[in-house]
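First comes the structure, then the notes that go with it.
For chain A:
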Amino acid sequence: MTFLDWFAMHGPSYLDGLAQTVFVALWASLGALLLGIALTLLRLAGGHWGAAFVGGYVQVLRNIPVLLPIYLIYFGLPTLGLFWSAVVCGGIALIMQNAAFITEIFRGSIKAIDRVQFDATRSLGLSPWTTFRRVTLPQLLVYSLPALRNQAVLLLKDTSLLSVITVAEVTMQAKVLTERTASAYHAFLVAAILYLAIVALSEMAFRIAERRVRWR
Partner candidate 1 sequence: MTSTLWILTQGAAVSLFLAFVGAIGGTAFALLLNVAAFSKIGLLRGFYHTYIYFARGIPLLVQALLIFYALPAFGILIGPLTAGGLVLTLYIGAMFAEVFRGGVLAIPRTLWDSTRSLGLPPASVLRKVVVPLVLRYTLPSYINVCVLTIKASSVLSVISVWELTLAAREIVERTLDVFPVMIAASCFYFVMCFSIDRLGRHVEHRLALKGFSGERP
Partner candidate 2 sequence: MIEIRGLRKSYGEVEVLKGANLDVAEGEVVTLIGRSGCGKTTLLRCIDLLEEYDEGEIKLDGKLLWYTSAADGSRQRLSEPVIRQMRQRMGIVFQQYNLFPHMTALENVCLGPEFSQKISTRESNEFGRELLARVGLADKVLAYPFQLSGGQQQRVAIARALAMRPRVLLLDEITSALDPELVAEVEDVIRSLLSEGIMMVLVTHAIGFAREISNKIAYVSEGRISEIGPPADVLDRSQDPTLKEFLRRLR
């Protein structure tokens, strides 16, 4: 049968998967962003130990494949008596991993903020927290937008890995359909097209947002 027929028959499964994919991507991105901000704060204000910890955290998580934290949390938490759902476990892993990359992005962006501005805030007698909140953070986010957009798309694609811990997102649905319908690759082809679509849509949405925020 044609792909359209196939899609019509199994559409609902894919839509469920899509909802799950988007849902996880959204809250994991948000979590990673918040964690990234927190880590950046720690690096800036936490003295030598803070900076060292953040440095170590970033190095470790950037140099291991994302599947390992996923497995570690999913299989490991129950041994500690924590029986959280697969989605939550996967989401936590994605948050931890992406926060490392976001922290690195922020590190680069902070360098881009003119030193002179910090002289100005000091001469104005602003507290470090106010400086961070009113001067550093807004510019940080604006400078980082392109890189953050990139990272968000990577996270979106990484949600496919959650299929290995039985999270019912698009890839998982495709796997199930493959077994159920004994079709060779049709399921994955449709999944691939779906990913292409949401990746393209996300990029577009980000670029529109970027254009409106920049250089106000």
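Definition applied: a contact is a pair of C-beta atoms (placed from the backbone, for glycine too) under 8 Å apart; a residue touches a chain by one contact, two chains touch by 3 or more; residues count from 1.
A quick word on the picks: all candidates are chains of the complex that A comes from, given by their letters.
Small disclaimer: the values here were computed from a predicted structure and weren't measured.
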| item | value |
| --- | --- |
| Candidate touching chain A in this complex, from 1 or 2 | 1 |
| In the complex, chain A residues that touch candidate 1 | 59-60, 62-68, 71-72, 75-76, 79, 157-161, 163-164, 171, 174-175, 178, 184-185, 188-189, 191-192, 195-196, 199-200 |
